[in-house]
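As you look at this complex, bear in mind that one protein chain is not there, while each of the others sits in place.
The first chain written gets the first letter, and so on, giving A, B and C; residue counts start at 1 in each chain.
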Amino acid sequence: MSSMYLSALKLSIFGQSHGPCVGAVLDGLPAGEAVDLDALHAFLRRRAPGQSELTSARKEEDLPQLLSGLSQGVTCGAPLAIVLPNADAQPGDYDSLRDAPRPGHADFTAHVKFKGFEDAAGGGHFSGRLTAALCAAGGICLQILARRGIAVGAHLLRVGEVADVPFDPVCLTRETLLAPGNSAFPALDGQAAECMRQTIRAAKQAQDSVGAEVECAALGVPAGLGDPLFDGMENRIARIAYAIPGVKGVEFGGGFALSRMRGSEANDPFLCQDGAVRTRTNRAGGILGGITTGMPLLYRAAVKPTPTIGHPQQSVCLRTGEPVTLCAHGRHDPCIALRAVPCFEAALALALLDAMLERCSTPLGGIVHEP
Amino acid sequence: MSSMYLSALKLSIFGQSHGPCVGAVLDGLPAGEAVDLDALHAFLRRRAPGQSELTSARKEEDLPQLLSGLSQGVTCGAPLAIVLPNADAQPGDYDSLRDAPRPGHADFTAHVKFKGFEDAAGGGHFSGRLTAALCAAGGICLQILARRGIAVGAHLLRVGEVADVPFDPVCLTRETLLAPGNSAFPALDGQAAECMRQTIRAAKQAQDSVGAEVECAALGVPAGLGDPLFDGMENRIARIAYAIPGVKGVEFGGGFALSRMRGSEANDPFLCQDGAVRTRTNRAGGILGGITTGMPLLYRAAVKPTPTIGHPQQSVCLRTGEPVTLCAHGRHDPCIALRAVPCFEAALALALLDAMLERCSTPLGGIVHEP
Amino acid sequence: MSSMYLSALKLSIFGQSHGPCVGAVLDGLPAGEAVDLDALHAFLRRRAPGQSELTSARKEEDLPQLLSGLSQGVTCGAPLAIVLPNADAQPGDYDSLRDAPRPGHADFTAHVKFKGFEDAAGGGHFSGRLTAALCAAGGICLQILARRGIAVGAHLLRVGEVADVPFDPVCLTRETLLAPGNSAFPALDGQAAECMRQTIRAAKQAQDSVGAEVECAALGVPAGLGDPLFDGMENRIARIAYAIPGVKGVEFGGGFALSRMRGSEANDPFLCQDGAVRTRTNRAGGILGGITTGMPLLYRAAVKPTPTIGHPQQSVCLRTGEPVTLCAHGRHDPCIALRAVPCFEAALALALLDAMLERCSTPLGGIVHEP
Partner (left out) sequence: MSSMYLSALKLSIFGQSHGPCVGAVLDGLPAGEAVDLDALHAFLRRRAPGQSELTSARKEEDLPQLLSGLSQGVTCGAPLAIVLPNADAQPGDYDSLRDAPRPGHADFTAHVKFKGFEDAAGGGHFSGRLTAALCAAGGICLQILARRGIAVGAHLLRVGEVADVPFDPVCLTRETLLAPGNSAFPALDGQAAECMRQTIRAAKQAQDSVGAEVECAALGVPAGLGDPLFDGMENRIARIAYAIPGVKGVEFGGGFALSRMRGSEANDPFLCQDGAVRTRTNRAGGILGGITTGMPLLYRAAVKPTPTIGHPQQSVCLRTGEPVTLCAHGRHDPCIALRAVPCFEAALALALLDAMLERCSTPLGGIVHEP
């Protein structure tokens, strides 16, 4: 198995939900990049639990500890190792689940794959807790991208049937892009935010959970990032986004809606604006042939409802095969997507910085002029 | 850049639309596997052009030539190299496009990335023609999987607004799964097929193209394949599926619909059937925590309309920045999804065989008992 | 840059000589493997400094801390993260070196590569200190291999001109193989050990250092591990061995001596013994065509003298270009090879377990018989 994303940027994620910590090793960053730990902590707080009645009661400060990779406050070229302690682990909550897998969760498949040796507490390595490590790595990438004029943001596009206003694929501004991250609830429209809150509250009261859709975008992306075939931007982003537990669908630009259109509607006409080639519409979501066009990059992800719910559910005993009725007790979120919003920003930041680090023809040019 | 999918199975795809050939190197296959070249050719014929008025007029036999990897008709452990000659290349058709990129196509981004050195003829390495190589590699995987009781099939779930009946995520039979591949048009319902034909024909007559949605599934998949985080089955499949030109969305099981549900609806209850753990519903599409459950594996992909259309479109001259009106002349498909159907089977077969080859704990066990 | 060894087994090494710690993430281990932390600590003690007047005065207990990967004392399939705190860091010792690179050390090249942002203290990420992380990962592999009847050992074959008795490539016993690791000084012959001690002491007294050659071997290796071309056992072992600072040569079996022989001498005749195919001699060092033969696996590495010495040396100021005379003050080993001996065992253990995990044809066979 591999919990690594390996490209020009190499990310290794480790930890279990109720082990001593979760963490990440990020290898391949350029040297000389400042890392603002306060800003990183603030970013991690956006996904940290225990902050409202809409999220899990688990209390995690998620203060990032850097074990390596910095010298005098900037990256020194060595791998960056970050650890986030698990302060509020309660493995005991899950003892009853060892034999009865939670429907919709990885308990059963982890049991089959790891032959009963898996760490069952809270999903172990399969827990959403691991996304804290993803955000720690992605948060550092966000800082490096920001210094290069690239902004990344995301919001809850829909919770259940309650929809927020979507990002404008052509005229999206930095203010709009970054607003949800700076507000108490990650939505653009205040009224939608309030309805989403109610939807989540209602699900929680019903011992249930609710799914949601997240929209994520980047501005200031240079044209020419990504590759044909297996390393296109869609491939890279999807590969990371599907590492976020509960994601069951990912689409770019017009996405599935494009499959209902004709070419004359779906194609984005080219035009020249201030000396740069742009497109009038942006149904491609800023990606053509796997490579960035320079237009805003947009993708959406479908996040299923939290599988762990208090509501009684049918399961089986893995030892005896007998039917079991489960009522989960562990602390959990009524809507994981709420806390997952920054995770999608992290995923996009990782994919973008990775693709920037791979623009391999440049250094060769550079080397010609070397003494 | 990398046109390689690298895991336990290593696939390298090469070629350009109007070069001498397209091809693939497939490394990591077990030794001793028979390769039925006639069956492979038959599979390739399903995506080959020039077979009806609904597809491109380009005539390609796509007879696979094996350059290496076989000894006495079975894999010998050496990499398999397959070449498909480009018999009907007409690079001249594209001379006019060198400076005016086709909207919705990779012409512009390839130009930026490769600094004007790209092969512009028919999209060069970005052409749908490259999927012939993907199918050649995937077709061999399909044969190896079939010998192990794993069947893979796909159909056009929707063309524009015309929908076929979906695969049943729980009761899908091999007959139903393989039917579309064996019929003249890849749909389950005859009437839907006829309407789809009309929709495609209408788009063609309007010098236009139309998008579609493809559904792909596998039966007989053992539980326990895949990994958490970056190498889950969703990650692997999406990474390959997005290598198929025109794919802008991929979803698994309930996909985006799950984001509208509550956990009590979305979770699949477990039950024990004939001594095996199964789920009553299959909204997970046979994947939990990135790992196969043993239930039918299902995914869907959104394919945008063919970007190349005769209908006049706005573009710009990349030299002067002047506006240009384009009316494409090159041969092209009014609905690329039609020929792409087997490509999604190939993508799933590659991802499945790859994951099977990675079940690395098994050999260690084996080695204990070695003399 | 990459500080990762990536194959079936994925190892990511992080840390700097005078940072808070060094560590490793080991991903891809099978689930259900017990990890004996006391045995691992004992193994790490073999390379730890501060244990005699022949090694650096730096005091490091190197007690391994496992951050993840275990559940109830056995591997749970999740990545294993290990940290070794730097208890006795003294970065101040190296302030004077920021501008004047030590001859023979990575100071200069690190400065060029990382543009002055490198962590210069004690070589930072280039320090031999990083081999503690390599040994932590390799030490766990050694335990897994031992359970499968594979023993790995190493000794100082030569220090300067003082030679130990070499391992017998055909009749090597486990007792002999493991003896150096269990004795106070890693050599087979007591008298050689004493002369080596004197040679190292003499170098130290002269404010100098001395090079050495290490021989490493494995017994019980099954035939059939490794691959042709780039992933042969020689390639894998050399790739890891050259990660040990100071290694400037690696040879297998007869090594360079084979280049002086004729084929009739160099080839190892085959014979059948107790139903197994073996070779009468073992000049191949247990590897043919990159794949193990089942005979003892042998390799040797040349370790240069510690570059950091008290003896005055010529350097230049990287700011002004002015000549500088250096007399190192930092604590260092008069013979790094002495403490590097277990590192070569770790390197071999990693390469062997990795190759065992890749015997990918086995699981496919297994899957045929699956329900």
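Basically, a contact is a pair of C-beta atoms (placed from the backbone, for glycine too) under 8 Å apart; a residue touches a chain by one contact, two chains touch by 3 or more.
What you are looking at is a predicted structure, and each value in this text was computed from that prediction instead of being measured.
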Task: Candidates C:D27, C:D62, C:E234 or C:E345 - the one touching the absent chain - done: C:E234
- [ ] For the chain that's not shown, point to the residue among C:A39, C:L63, C:A146 or C:A266 touching it.
- [x] C:A266
Task: Where the missing chain touches subunit C, by residue - done: 1-5, 13, 101-106, 108-110, 112-113, 115, 123, 125-126, 130, 158, 160-161, 203, 206, 208-213, 223-224, 226-232, 234-235, 238-240, 242-243, 245, 247-272, 275, 277, 279-280, 283-285, 287-294, 302-309, 311, 313-316, 318, 321-323, 337, 358, 360-361
TODO: Name every residue on subunit B in touch with the hidden partner chain.
DONE: 1-4, 6, 10, 12-16, 19-23, 25, 27-28, 31-32, 67-69, 71, 74-81, 83, 110, 113-121, 124-125
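In this text, only the chains that are shown with their structure count from here on.
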Task: Chains linked by the largest number of contacting C-beta pairs - done: A-B
TODO: Work out per-chain C-alpha centres and flag the one nearest the whole-protein C-alpha centre.
DONE: A
Task: Where subunit A and subunit B are represented by their mean Cα positions, the distance between them in whole Å - done: 26
Task: Distance between chain centroids, defined by C-alpha means - subunit B, subunit C (Å) - done: 44
Task: Contacts with 2+ other chains: residues of subunit B - done: 228, 275, 358, 360-361
